[in-house]
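Everything below concerns the one structure shown next.
A single protein chain has been omitted; all remaining protein chains appear in their positions.
Should a chain be cited, it is by its letter among A and B, assigned in written order, with residues numbered from 1 in that chain.
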Amino acid sequence: MITPPSSAGLFSYVLGLADDALVSAQRLGWWISRAPQLEEDLALANIGLDQLGQARTLLTYAGEVEGAGRTEDDLAYLRDEREFRNVWLVERAQTDFGVAMARLLLFSAWQSELYAALAAGSDPTLAAIAGKAVKEVAYHLDHAAHWVVRLGDGTEESHARMQAALETEWPYVDELFGPVEGAVVDPAVLRPAVLTTVEAVLAEATLSVPQVARARGGGRHGLHTEELGYLLAEMQHLHRSHPGATW
Amino acid sequence: MSSFEDLLADDGRVEPRDEMPDDYRRTLVRQIAQHAHSEIIGMQPEGNWISRAPSLRRKAILMAKVQDEAGHGLYLYAAAETLGVDREDLLDQLHTGRQKYSSIFNYPTLTWADVGAIGWLVDGAAIVNQVPLCRCSYGPYARAMIRVCKEESFHQRQGFEILHTLSHGTPAQRAMAQDAVDRYWWPALMMFGPPDADSPHSEQSMAWGIKRFSNDELRQRFIDMTVPQAEALGLTLPDPELRWNADRGHYDSGPIDFTELFEVIKGNGPCNAQRMAHRVRAHEDGAWVREAASAYAAKHAARTREGAA
Partner (left out) sequence: MTNSVKDWPLWEVFVRSRRGLSHVHVGSLHAPDAEMALRNARDVYTRRQEGVSLWVVPSAQIVASEAGQRESFFDPAADKVYRHPTFYDVPEGVEHL
């Protein structure tokens, strides 16, 4: 049991979870009209929409916790790079389907455990948000797992590409379990269950767990890769070009 | 072949395993495929704004809308496949330029207001075209269109809402809305195809119950419907000759420059090459994924058989 966080701590924590979902949805949106098959365009859009929905309710809650009257859009569009709290896993471009599925597997396996814990946790608003989201991410995990298995155990080429994609994403796993200010659920306790889930999928996919050095990370403190700035520039440009306008 | 004629005379529906004239089948395949291609190419101009949508609410709506277009393409390919063609072959014909898609999607979406104009004018025109197709003589096409029309109704409304918000917003937003309408009005009118006098396939398609109204009738219906909506938006339509004709009970409108339409159909629109390149790249980049899934399925089926033996 950890002590209840201060409102500033809780704000920062909720913001981190919101930014994870928002930035991930922004990256997934790229895939719509670019998926390997039409059916997959629909599937990825569904997942992106779920994540965006999670981001919106979490941002709204973060705004309430902060108590300064900031809306979901204020928080999404009017913060700079250093104020974003998302992990590095979600913020880098993902234009290879193998990378997208490797990342979705890791992210949704983590989100599944996280939301399940939050749903049973001490913060009633987060518990309600997580209670809804946990069903959504169960489907995301199922989707990613099915693809990782098919790509890992598909052709020689797909096996090699899927293993490479996994090596690309694996350095960012550690950050998911690092200490976070204001945490309602201690990130470290999620690690065994998440890795058990992921490793079972990799085994079925005939893939091996990468042995790679962890990335530096720092997203929870507002330290990001260079790629986040471009993502935000694109996402925020129009909104910021018309201060105070409604859309 | 009398049963086919009887069915049509009876306003009945032709179903996949029925006997039908080769030309009827060919016309349907061509039309349904072109329609399906239009849906999936149509994902691009609007998809262009998903990453930049100016609010999270708008982003969610737009993602859902572009996703619907993928769905509509899929329903239509499925309808075409009941006529004995494969989606893979139809896509190949699209990618090699042997089949067309609607020329409207060869125009760029330059500002956010274009997303509104596409919803209001382009989807509006599409709905006018599509509603009669819900009664098309070919059952699977008609059923697909019923599903499409049901889902499409939110598309036009969200476009109208975008423009309404912009036209009642800041001067810059208002100008953005007017500019988008100015650019999309004429191309939207061209979506109904050439005038009846120059429409080569129309007469036969009407006789077969594939088409229920002529190009010009549908275009007029769209104009009559849209002019009052433009007034409600407080935006002008870029046709100085547009005025109510009490004798006809319709709006009169100025001449349409169809040379523009034919130029775009020939491939000389602003975005033809870009749209095709995007589509072909997505298909080629996905080949290894599709192959892997097939290989996995084959392996897995083989293993299951061994397990059972």
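Methods note: contacts are C-beta pairs under 8 Å (C-beta built on N, C-alpha and C of every residue); 3 or more make two chains touch, one makes a residue touch a chain.
Note that this is a predicted model, so its numbers are computed, not measured.
Hidden chain, full complex: it touches shown chains A, B. Of the listed residues A:56, A:70, A:150 or A:220, the one in contact with the hidden chain in the full complex is A:150. When the whole complex is considered, the residue among A:12, A:33 or A:46 that touches the unshown chain is A:46. Residue B:144 is the one among B:121, B:144, B:162 or B:177 that touches the chain not shown.
Within the set B:28, B:41 or B:74, the residue that contacts the chain not displayed is B:74.
When the full complex is taken into account, the listed residue touching the unshown chain is B:19, out of B:19, B:203 or B:231.
Chain A residues in contact with the hidden partner, per the touch definition given at the top, are 37-39, 42-43, 46, 142-143, 146, 150. Hidden from this view is one chain, which touches chain B at 15, 17-19, 67-68, 71, 74-75, 78-79, 81, 86-88, 143-144, 147, 151, 287, 290-291, 293-297, 300-301.
One rule holds for everything that comes next: only the chains that are shown with their structure count from here on.
Per-chain Cα centroids separate chain A from chain B by 34 Å.
Residues 40, 43-44, 47, 50-60, 63-64, 66-67, 70-71, 73-74, 77, 87, 112, 162, 165, 169-170, 172-173, 278, 281-282, 285-296, 299 of chain B are the ones touching chain A in the complex. Against chain B, in their complex, chain A makes its touches with residues 22, 26, 29-30, 32-42, 45-46, 48-49, 52-53, 55-56, 59, 72-73, 76-77, 97-98, 149-151, 153-155, 157-158, 161, 234-235, 237-239, 242, 244-247.
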